[in-house]
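For this view, one protein chain was removed and the others were kept in their places.
For clarity, chains are labelled A, B and C in written order, and residue numbers in each chain start from 1.
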Amino acid sequence: MLRLIGRRLLTALPSIVGVIIVTFLLTRVLPGDPAAYFAGPAATPAAIAEVRTKLGLDRPLPEQFFSYVAGLARGDLGTSLTTGRPVMTELAARLPASAELTLAGLILSFMIAVPLGILAAIRQGSWIDHLCRVLATAGVSLPVFFTGLLLVYVFYYLTGIAPSPVGRIDVFYSPPPSVTGFYVIDALIARDFGALRAALSQLALPVATLAIFSLAPIARITRASMLGVLSSEFIRTARASGLRPTTVVITYAFRNALIPVVTTIGMVFSFLLGANVLVEKVFAWPGVGSFAIEALIASDFAPVQGFVLTMAILYILINLSIDLLYGVIDPRVRIEG
Amino acid sequence: MTDATQAASAHTSGLLAIWRHTRYVLGENPVTAFSFALFLFFLLCATIGPYVVPFDPLTTNTQSALQPPSLRHFFGTDHLGRDIFSRVVVAARLDLFIAIASVALVFAMGGVAGIAAGFFGGWTDKIVGRISDTIMAFPLFVLAMGIVAALGNTVTNIVIATAVINFPLYARLARSEANVRKEAGFVHAARLAGNSELRILFGHILPNIMPIMMVQISLTMGYAILNAAGLSFIGLGVRPPTPEWGIMVAEGASYIVSGEWWIALFPGLTLMLAVFCFNLLGDGLRDIVDPLRRT
Amino acid sequence: MDRRTFLKSTAASALVGSGVSAPAVWSPAKAQARRDTLLVVSESGPNNIDIHGVGTNVPGYEVSWNCYDRLISHEMKTGPNGHPYYDRDKFKPELAEDMNVGPNSVTFKLRKNATFHDGTPVKAQDVKWSLDRAVSVGGFPTFQMKAGSLEKPEQFVVVDDSTIRVDFIRKDKLTIPDLAVIVPCVMNSGLVKKNATEKDPWGLEYTKQNTAGSGAYRVTRWTPGTEVVMERFDKWASGPAPTIQRVIWRMIPSAGNRRALLERGDADISYDLPSKDFAELRENKKLKIVSTPFSNGVQYIGMNATRPPFNDVRVRKAVAYAIPYQKIMDAAMYGLAKPMFGAAANAPTEVAWPQPHKYGTDIAKARQLLAEAGFPNGFETTISFDLGFSVVNEPICILVQESLAQIGIKAEINKIPGANWRTELNKKVMPLFTNVFSGWLDYPEYFFFWCYDGQNSVFNTMSYQSKQMDAFIDGARVAAADGNSADYDKNVRGFVDLAFEDVPRIPLFQPYSNVAMQSNIDGYQYWFHRRLDYRAFTKA
Partner (left out) sequence: MSDLLDIRDLCVEFETRKGIVRAVEKIDISLKKGETLGIVGESGSGKSVTSYAAMRILDRAGRITSGSIVYSGIDLATAGEAEMRDLRGREMSMIFQNPRAALNPIRQIGRQIEDVLIQHVQATRAEARRRAIAALEQVRIANPEERYNAYPFQLSGGMCQRVVIALALACRPQLLIADEPTTGLDVTTQKAIMDLIVDLTREHGMSTILITHDLGLAAAYCDRVTVMEKGRVVECASSQDIFGSPQHAYTRKLMRATPRPGALLQDLLPEDSPPQSPANAQSTAARSDTPLLRIEGLIKEYPRMSAGGWLEKLRGSNPADEKPFRAVDDVSFDVGRGETVGLVGESGCGKSTTSMMIMRLLDPTQGRILFDGTDLALFPAKEFARNPLRRRIQMVFQDPTESLNPRYTAMRAIADPILQAADRPRRDAVRARCEELAGLVGLPLNLLDRLPHQLSGGQKARVGIARALALNPDLVVLDEPTAALDVSVQAVVLNLLQSLKERLGMSYLFVSHDLHVVRLLCDRVIVMRSGRIVEQGKCEDVLERPASAYTRELIDAIPKRPV
């Protein structure tokens, strides 16, 4: 097991280096000049030059790059000028918010898409199959921000079922003591059911938006891989030995069909991390996504680099956990290693 | 029959076969038939749209701003008094261009790189693998934003950004399909016949993975438009005042709460219909391109 | 209910259905907390709560205004719309109990009972340290102080523990008003020096995230980009005790959601909504809308006066006649702005700014002027705007682009994100653009000094050079300092007429600063910085 983790991390190293270099170049190519932006409206060219030296942007590119990488080694991601705080603390505060949103979205979409995919595969060609395809495709056909705003309009503005989209917790609830940073879990730990209900109700709409958006790829892959497995020979043997349909479909067929599904979830998760940038903007969610967008628009390099690096590490951790999951699901992977 | 006519008849019979087969595939699966009809409808809008629409999509008319859908304005008017129906129809051309251009670009880049990686293995495989890992490590949407923000928000940059973020998907798919087929019997037979490795790659392997790629191509066409819409929502989309579904939905979004639902709804529905049609198109295209389905 | 909404409602209600009560139901304890808490929602929040910070943004000014005291502030008068409006010329004591202005200095006596938030009394040394800091940290604060000829630490002299004297380096009518703007706030020098380092002598890092002042409020919690929570400082001595005990300020990026929050009563006050929303919210009787014109502010179409084709005044005039002014007022501002165009041909030029010019939409005249200038069939150019304010700028540019096309000028729209906007402005290469400028000090010569003066400041975005204009501006400034009103009026009329004749920039309108609040909120005051002053608010 450790060998697998070791090998996986080693193969991931070059892509991390790639990410660091590309983000550095990308942010330097951005047209905006942060010095001008932060020198304020009435700044004269002299004032702007002064701010530029203070930010160290006047030094040659390679030098800036090495100081950035040296900083990285020390774990210092620089300070964000838009929020005035070190990027590391900023990300640490905001990452749980985004992670909670994306994970909840993924879990909800998994709980809907997988059963839908299985049903569509079992009753191939029936109305449920077409319904699954139509629903899944419809969900992904709308831009995520439009779905979000529509949900807010219907569930908050018109009917008032959902709470006001003002971020992670209702204004008048103070967030539960932070253990994991996930409000839902922290509230459970603290047994503060009022905060739990508030946090859950705040999560409802953004999670539904993300789930609808990520429904299609998961449902489609579940249906395809289930169809593939159901037509294989060991399912015929299972049927021929009279096993109950549920055992045949779930324990025999679905477990084999799980591997491509798990791979897609890995890809969907990293796709969602990008997409929830828009959801965070619509629902005023204090996640890393909205933080990165403001920084990118304001050409504030440090947070953009910090954000992308964290996402890259998160992506590699996700891939690692997926590989481990392969090992759990498929003994061939575990044994042949 | 002389050779020439025989060859000709073979050619026409080939086309005839494709047409009969296509009609056959459409007949068999109503959903695919519906998606093809929809696609033709969008193509029609893209080609003759601008000449047919009741109003000029760009002229503003502040007196009749924010009017709900009526007989004069089927989809109502936007905050500058422009006719939304005309803009939606004319926008088809730009959106289809974005979808098709980015898909063509990413298929050429990702698909070919993927096949080469899968077929040749060794260092090509490592390089393509590393590139796609690096791109995948980025949160895709932020990468697209970065590219458009850096290069300026022209349509070409949006197409390039969409192509780059879909590169890993195509490279990985093409690589696995090529890898499976590289030891197939007909590949060895092609080698025996004296085909060079490159001819085998493009002559034998690429045509055989087209059906699978077709499904992916149709999905990406949908994502390309959604991506453009997302970029427009944060102000990096297409330059105003050119009509484009994504930017119209983005602009209309802030008017939902104030009651002018039609500004965002109609472009949104059209966008959904288009992405919907592209996704369903995938299965239909695969059936047509897949020789096994040919009776 | 079509299939898609059905899917969403089932998906959402599946999650929410678990007995979530509508949030509006308050338990009694929360009701009381709700009554003396002000909930403010806006698009973006502060990036630094110290006005002297590097790159502190506009929302940061609001925190500094409420959490720090100045020596003096402005009295209130009733504004044009009947709501309290800061009086440009009358000052009231804040930290300084008494102020007397001599020929070349002004002396302030500090309140005896004024203390900082941490209880230490406010002494003259704190005032001197704060003013020295303002003039030496550089960037915008130092610049603002220089505008009122407050430039060197030597000017600030500690007479005794409770008396401070400010010496003038030149006679400048703007010195006293400049002491009442946000920048010269008084800081708890002891506390800040304790947290300063040799690399950061002025303790900018510390004050970036902590308030160290004597103001009516202090920041208890700040999560950047999400919320700022400010609590009342009960021992505040510089004015009547505010009724609002706690202020919660939340950042809600989506304008649609901010409006929804107001209409459903979940937010008390919001100010940066699109004009269209304000126009429509007026009918909602549960809400109160206050619109006040920007003091000394103008939205304009600028042209680069140094590069062809806009260096030819006839081309600029042609553009001035081709602007669809009324369309812009309707579609971009929904009437919520004071028109700066279409004044009667014979209307006298007033001694005030901003005031309307005499151009109107006259396509024929524009075409004729363009032909005279040698461009019978027009030319190609680009029109740029700041993406940060696209809600107003985009419609303006689309309308201008369309009407310019009628006289042959093909202008492509160029959207520039916030950060790049200032860089582009500084480069002074953009041929045609729209922008808004408003000076804090509400004096015509202050506006023209920034925007039209030959020294080509960053706000002279058209890089307009005219000896005649410089003469008028300097003449007005000297006259103001000497109190010679006849000379002053002649010079002001001079530079206004020249600005309209040379028309390097075409004023469109004076925008309104709009604020929407629940009907049970009172005490909104309009200030030059156009931010909220929590001290005056009451909540029924």
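Quick notes on this structure:
Convention: a contact is a pair of C-beta atoms (placed from the backbone, for glycine too) under 8 Å apart; a residue touches a chain by one contact, two chains touch by 3 or more.
Model, not experiment: these values are computed from the prediction.
Shown chains touched by the hidden one, complex as a whole: A, B. Against the chain not displayed here, chain B makes contact via residues 3-4, 6-7, 10, 13, 28, 184-186, 188-197, 199, 204, 207-208, 291-292, 294-295. Interface residues of chain A with the unshown chain, by the touch rule above, are 3, 6-7, 231-234, 236-244, 247, 251-252, 255-256, 329-332, 335-337.
Here is the rule we use: only the chains that are shown with their structure count from here on.
The greatest centre-to-centre gap from chain C, using C-alpha centroids, is found for B.
The most centrally placed chain, judged by C-alpha centroids, is A. Annotation: 25 Å between the Cα-based centres of chain A and chain B.
Between the Cα centres of chain A and chain C there is a gap of 38 Å.
In this assembly, the C-alpha centroid of chain B lies 46 Å from the C-alpha centroid of chain C.
Counting partner chains per residue, chain B has residues 149, 235, 253, 256-257, 272 touching two or more of them. Of all residues in chain A, those that touch two or more other chains are 30-31, 138, 142, 149-150, 152-153, 157, 281, 297. Chain contact summary for the complex, chain C toward chain A: residues 3-5, 7-9, 11-13, 15-16, 18, 20, 22-24, 26, 30, 33-34, 39, 41, 44, 47-48, 53-56, 138-140, 142-144, 208-209, 223-227, 248, 250-254, 256-257, 260-261, 263-264, 266-267, 387-388, 417-420, 422-423, 426, 450, 457-459. Interface residues of chain B, counted against chain C in their complex, comprise 58-60, 62-63, 65, 79-81, 149, 153, 235-236, 239-241, 253-259, 272. Against chain B, in their complex, chain A makes its touches with residues 11-12, 14-16, 18-19, 22-23, 26-27, 29-31, 130, 133, 137-138, 140-146, 149-150, 152-153, 157, 216, 267, 270-271, 273-275, 277-278, 281, 289, 292-293, 296-297, 304, 307-308, 311-312, 315-316.
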